[in-house]
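For this depiction, one protein chain was excluded, whereas all remaining protein chains were kept in their positions.
Letters A, B and C mark the chains as written, and numbering starts fresh at 1 in each.
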Amino acid sequence: MHLEFLDDDRPRPCTVEQTGTAWTVTLAEGEPWTVLSCDDGAVDLLVDGRRGRAWVARRDGERLVFLDGHVHVFRLAGAADDDADEVIVAGGPLVTADMPGKVVKVLVSVGDEVAIGTPLLILEAMKMEAEIPAPLAGRIVAIMVEQGRTVGQGELLLEIEPPAGEPT
Amino acid sequence: MHLEFLDDDRPRPCTVEQTGTAWTVTLAEGEPWTVLSCDDGAVDLLVDGRRGRAWVARRDGERLVFLDGHVHVFRLAGAADDDADEVIVAGGPLVTADMPGKVVKVLVSVGDEVAIGTPLLILEAMKMEAEIPAPLAGRIVAIMVEQGRTVGQGELLLEIEPPAGEPT
Amino acid sequence: MSRPITSVLVANRGEIACRVMRTCREMGLRTVAVASEADVDAPHVRMADQMVVLGPPSPLESYLKGDAVIAAALETGADAIHPGYGFLAENAAFARACGEAGLIFIGPAPETITSMGEKTAARRIMQQAGVPVVPGEYLPAPDPAGCVDAAALAAAAEIVGYPMLVKAAYGGGGKGMRLVTDPTDLTPAVEAAVREATKAFGDGLVYLERYLERPRHVEFQIFGDAHGHAVHLGERECSIQRRHQKIIEETPSPALDPDLRARMGEAAVAAAKAVAYMGAGTVEFLLAQDGSFFFLEMNTRLQVEHPVTELVTGFDLVRAQLAVAAGEPLPWRQEDVAPRGHALECRIYAEDPARGFLPSVGRLLVYREPDGPGVRVDSGVAEGGEVTPHYDPMLAKISTHGATREEAISRMRDALRRYPVLGVTTNIEYLDAVLAEPAFAAGNTNTGFLADHLASWTPDRGDRDAALAACAVAETLTPCGHSGVVTQGGDEPSLSPWNALGRFRLNGLG
Partner (left out) sequence: MSRPITSVLVANRGEIACRVMRTCREMGLRTVAVASEADVDAPHVRMADQMVVLGPPSPLESYLKGDAVIAAALETGADAIHPGYGFLAENAAFARACGEAGLIFIGPAPETITSMGEKTAARRIMQQAGVPVVPGEYLPAPDPAGCVDAAALAAAAEIVGYPMLVKAAYGGGGKGMRLVTDPTDLTPAVEAAVREATKAFGDGLVYLERYLERPRHVEFQIFGDAHGHAVHLGERECSIQRRHQKIIEETPSPALDPDLRARMGEAAVAAAKAVAYMGAGTVEFLLAQDGSFFFLEMNTRLQVEHPVTELVTGFDLVRAQLAVAAGEPLPWRQEDVAPRGHALECRIYAEDPARGFLPSVGRLLVYREPDGPGVRVDSGVAEGGEVTPHYDPMLAKISTHGATREEAISRMRDALRRYPVLGVTTNIEYLDAVLAEPAFAAGNTNTGFLADHLASWTPDRGDRDAALAACAVAETLTPCGHSGVVTQGGDEPSLSPWNALGRFRLNGLG
């Protein structure tokens, strides 16, 4: 069976072949992988000659994998996402609130140049303050919130204009 | 919804009514029971004003319940049992092997009178010897196995004749 | 004086409510849960014998409503209220109201909560009891020219000791603050601070405070009873903090030798006795690099990190809380306390360490806890549950115990890799990265550890191809949009709630 996933935006074609009670997965490059079993969310496979156990979950078009302490996110190419029109691509110029909260402090002004990671504002949510870092370098072109304002999940907070010629 | 179970051979009619997110179960006698939730094998209900958690499983017509350390077996009245013709009623006059094993010793002879619990024979299975006790009082009328014989699961071992007039 | 407890209302949620109810259940006590409308199906509710809904999800309208909690206890016939930590745990008015309603508040006396809740009062009481506090001295008011009396300054500097901070009495935000490491810099620093303070706050009053560079956070578990006994159960080092939030705790502290432990323990017991402390409490100290230690604050409740103390002492602190609250004497004398081995706790937060520890919400699509010898998980969530923004994002605490620190660490690292959580972002990978730091292995922990070692941390990409291979096989079994079910055997549908995994029959006997 042939499948295609997206790893960030990179297409990752996979071929899955059942061999007895196991599976062989061939990716575009590298040795094929042997998957030993797959049940109840757990997928056992051989990694460097040792058995690894991956846990998988599906969230709309996203595929989430926990393996050896790390979390991986892929997308199934062409998968429908029911909320697709609301999705804001990570690293894009619009900064939205990840969760409902209160704006404790806005740390930048319109016109400021920011680097990736520059703290933009402090949001209080779940009893804790969290700094929202800039997801990309650029210039602040709009701030939609002010100190003390309660924002809902997904609400637009700021807009950053990337330097000309830079892909967003 | 109305259901009927068998508790040993006694009919136990039940009425189940959904009330919001909970259920009320009315049995023939006693106060109705409140069942709070039911998922993934676990059923929470109030027992003497405290929350109890029952675990349920189904095996053909049998219903198995684990509650507070005890295991209960009921039958759904009228449920088809695919192996029904092989089922030997517990307490009946035919003693069969619960599991494959080897007859280590036959402890009784034809004609012996036995009480409930009298050891009938010793069976070796799973690396251990187990005494098979008489399930009912009566007279041994037939012994189908001899020492050293390997028996399969369900194989007839002995027959006991209950005293006249006694129900089997 | 003893008053038996037969039924306990737990005025909390999440892992601590579950933790308290476990001990209650073992002791045969009836338990009552309280819940907000968001929590009616939460694990702590499902563990309790009875449940009372307090109100809407917001804590202010539910878990913080002391009157509603007391009404719930009275209505359900509970004898005692266990507050857990947070919410009402350090609310003296609530503790007092419990007593007035005829309920046992499982915690210290309301007066103790009040005095330890005010930092200045707590500091004064501790000083009087001979417990060291961070040295600090107010200087006399400066003259109109901004100069401070030289003799008074010298005397104050002598008491405080170097390095020291010069701080504006009415200041904040670092304005008017100066760090002085050399005595020759003191007078100019004070004068500059007075100038800045006068300008910024309209008052030039300044004070001196000892400056502790990258101290360790070391706390002692104390326990007292109504009969005047008090003991300590050893220390916990909680230096690994992000934004003053502890994330990894351990006992014993790699920084304490038996002598220092004995001296700090004595100070902790003195602190407990100074306020006739009853029940479980914690005395927090800052430990300077030169081995001097100073009272920081006292927490008048069971601490989040109490499991590490339970693991090394073998005591059940909740059981002891219940005993002491019922008027019984402490179950242990100081000589019965013999901690053994090493224990470590990691707090599992729904947060994104790569993005400023921003809390993460969502549905727990996969949530499986590791187990095994020496591994303990205290949690208040379950697979399929929703992590909401209403409450603390701590999902669980995982603790490991080993004969040595190294063993406890390797056991923890193994357990973290077997702790799949999908659906919300967690700090699991980050915690493992902390444990993997050579400085952590060497025990060189202080409150600046994460800033020094993990400031530039980003998630490892791990073995991405292996993850993709796993993903691909799973996909072939349940193609998108198809709700086929693959169960344990891989060949039979799961029949929850029946768990009928197939047709299988045992022969009846006889």
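Brief remarks follow.
As a working rule, a residue touches a chain if its C-beta (ideal position, glycine included) is under 8 Å from a C-beta of that chain, and two chains touch if they have at least 3 such contacts.
Keep in mind that what you see is a predicted model, and the values were worked out from it rather than measured.
Considering the complete complex, the chain that is not shown touches A, B, C. Of the listed positions C:R124, C:K199, C:R340 or C:R461, the one in contact with the omitted chain in the full complex is C:R340.
By the touch criterion stated above, the residues of subunit C touching the omitted chain are 19, 22, 25-28, 307, 310, 314-316, 319, 331, 338, 340-341, 355, 358, 360-366, 369, 371-374, 376-378, 382-384, 401-403, 407, 410-411, 414, 422-424, 474, 477-478, 483, 485-489, 493-502, 504, 506, 509.
Within the complete assembly, residues 1, 3, 5, 7, 12, 14, 16, 18, 23, 25, 27, 30, 33, 35, 37-41, 43, 45, 47, 52-59, 63-72, 74, 76, 79, 98-101, 119, 123, 125-133, 153 of subunit B touch the chain that is not shown.
Seen across the whole complex, the unshown chain contacts subunit A at 37-44, 49-51, 55-60, 81-83, 86-98, 132, 134-136, 153-154, 160.
Operating definition for what follows: only the chains that are shown with their structure count from here on.
Interface comparison, B-C versus A-C: the higher count of C-beta contacts falls to A-C.
Mean C-alpha position of subunit B lies 50 Å from that of subunit C. Taking each chain's centre as the mean of its C-alpha atoms, subunit A lies 30 Å from subunit C.
Multi-chain contact residues of subunit C, defined as those touching 2 or more other chains: none present. Residue positions of subunit B touching 2 or more other chains: none.
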